[in-house]
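For this depiction, one protein chain was excluded, whereas all remaining protein chains were kept in their positions.
Moving on to chain A:
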Amino acid sequence: MTVKSVLSATVASIAVASSAIAADKAQVEFWHAMGGELGQMVDTFASDFNAGSDSCQINATYKGNYTENMTASIAAFRAGQQPHITQVFEVGTATMMAAEGKGAVYPVYKLMEDAGIDFDQSAYLPAVISYYTDTDNNLLSLPFNSSTPVLWYNKTALDAAGVAVPTTWDEVEEAARALKANGMTKPFSFGWQSWTNVENFSAWHNLPMATEENGFASLKTEFTFNNDAVVNHIQRIADMGEEGLFVYGGRRGDSRAQFVNGETALWINSSAYYGGFKTDITEFEFGQTMLPLETSVADAPQNSIIGGATLWVLSGHDQPEYTCVAEFFQFLSQPEQQAMWHQNTGYVPITTAAYELSKEQGFYESDPLTDTAIKQLSLNAPTPASKGVRFGSFVQVRDIINEELEAVWAGDKDAKSALDAAVERGNALLRKFEEANG
């Protein structure tokens, strides 16, 4: 971001703010966690909407990363100063849902109904909204930025090593071996390890990772991801590490650098890295493909699950403001807005119409393979094991999984004992959450 663009954005926001006061519009606070270029796009959404509305003013504010924004919103709610809209990542869903039961959240389906807006839930992609619906299939929060893990590959390096793009885990291992032999130091790696290698690995092979429909059915859910399939999978990666085929590069997206500077040729992480890769990778040709299949576990893949965030509406404000929120949500769901967002970021479009529009605009020809994520999400109708996960204290549980897996990568634990420990520690948190929110 240049100084000039910061200045112009600041000037623009001051201009917008002053015109709003003059027009006396209903003010809606929107707290989000989109920094950098994504944040600028969110600002564009807000200003475009504001320009077209006589009665509403959306004030978008960046509040830090996902966790910080969620913490800030909760703290604000406790102090009676909550924003109307807040962006919460998928792992915070159970916390928000528990709050919905107690009246802190204004569910989206009801918001739209009360505002008199015709809201057709079937227009949204099932694999995206199934993560955020209640047991009666009502949508509770509006999906905003959703992505799914894909296998990113360095085409140039694969060609040089004479291997095809892998589709199964056996092929991943062989390809990594060939790449290593061809002089690549860290052939295979990944980020967001709980999401990519536990949650999505399970969904992709249609295996539950916990009881009670992965937590969707009730708070009594218990983790079961220490099953043989996941244990064998983690052990395989650990063995690859032993052989030097896999090098762990940190939590979240920390290992991105390995892929971008060509040390790693096979990298599993979010499809939303596309926007950044397009500008940052110039030295080699890259592509994305569907997640590899473990042929000993399933004959064909099921569907992957999403990550990313949704917009939750917090209660405690006046109705005219909520009408504005509903109109803003309708605006965000328009095919034009969604297609723009999808094409610039690599997040999946949330409506079928936006997907169709992107096709019509020829986006998938000009940017090949960018429909991998959406194809992967809608490969099959989601099953109870593949529609998502909903666990209390899941941010902490993911940290526990991070810790235990890191012990495996360091060679301190084997896969079985690490996953057993993760399940045991995770279950303790689930019980505590059940007690606090039951």
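In the analysis below, a residue touches a chain if its C-beta (ideal position, glycine included) is under 8 Å from a C-beta of that chain, and two chains touch if they have at least 3 such contacts; residues count from 1.
We take it that contacts and distances are computed from a predicted model.
*Asks:* Given the choices "Metallophosphoesterase", "Acyl carrier protein", "Sulfate adenylyltransferase subunit 2" or "sn-glycerol-3-phosphate transport system permease protein UgpA", state the protein name listed in UniProt for the chain not shown.
*Replies:* Cross-referencing UniProt, the chain left out corresponds to "sn-glycerol-3-phosphate transport system permease protein UgpA".
*Asks:* Consider the whole complex, including the chain that is not shown, and state which of A:E174, A:D367, A:D399 or A:D420 touches that chain.
*Replies:* Selected residue, touching the omitted chain: A:D399.
*Asks:* Which is it among A:E263, A:E294 or A:D371 that touches the chain not included here?
*Replies:* Residue touching the absent chain, from the options given: A:E263.
*Asks:* Of the residues listed, A:Q57, A:T95 or A:Q288, which one is in contact with the missing chain?
*Replies:* Answering carefully, the residue with contact to the hidden chain is A:T95.
*Asks:* Mind listing the chain A residues that contact the chain we can't see here?
*Replies:* 67, 71, 74, 77-78, 95, 98-99, 102, 104, 247-251, 254-255, 257-258, 261, 263, 393, 395-396, 399, 402-404, 406-407, 409-410, 412, 425, 429, 432, 435-437
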